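Here the structure is laid out as structure tokens; the discussion comes afterwards.
Removed: one protein chain of the complex. Kept in place: all other protein chains.
Then we have subunit A:
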């Protein structure tokens, strides 16, 4: 099927995009890479009257270092994330997870910001963003309504529910700021049925190992609730332990604590809890290896 009719604008600055959102009202929709939005439009699950294409705004693309952070423009493609040397060195976990998103064609066009703003609970990038304590920079109308301002939201507050984020009416995500995790090991362990399928459950783990001992650990779970979940009980159980298989598997037993996984045709809730424990063990061991 083809999408229902809509008007189309392609702003060249964030300010123009905010203005277009203001003009378009409730019925405007932002187009990033389009790899979730286009299928939705084609299935007629949405029929916005205005599409605002963010593809022509140079300031939204690219990766840069700023002090102790790595800043990724929201319109940076998955493909560019997977190839970026700065991310490889300082934020390996987001790169490892991005390599598993969909398939090569989708990664060429899809964007980090688009995927995070879409906030599909089975999407692969929210859990690493949460584990890494990413900060989300959101642009919108300024308080007095005369211009444009920005605000920053932490990952723990950004993901609110299924397909729901802290991005409000008239706002757009401009960049994602990651603290540096230089020298940390990272692994995204994903369980799905067939190639290019969504994660049934996946685990994003990054750990710091000093002389064989885990000195810090961050773990995020994909598809274990409507939003990504931090496996904090596992994180604290790991710190101070030597990175042996026995220790890691024991700590990973707490991985499903505080989760509320769905049940669907792929897996029941208890099976998802089992997967979270098994995949957490695998991910931490690989990250520590």
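The rule we apply is simple: a residue touches a chain if its C-beta (ideal position, glycine included) is under 8 Å from a C-beta of that chain, and two chains touch if they have at least 3 such contacts; residues count from 1.
Note that contacts and distances are computed from a predicted model.
Per the UniProt record, the absent chain's protein name among "Carbohydrate ABC transporter permease", "(2Fe-2S)-binding protein", "PadR family transcriptional regulator" or "Peptidoglycan glycosyltransferase MrdB" is "(2Fe-2S)-binding protein". Per the touch definition above, the residue from A:61, A:88 or A:109 contacting the chain not shown is A:109.
Checked against the hidden chain, the listed residues A:14, A:28 or A:51 yield one contact partner: A:51.
Against the chain not shown here, subunit A presents residues 1-8, 10, 31, 34-35, 38-39, 41-43, 51, 53, 55, 79, 102-106, 108-109, 195-196.
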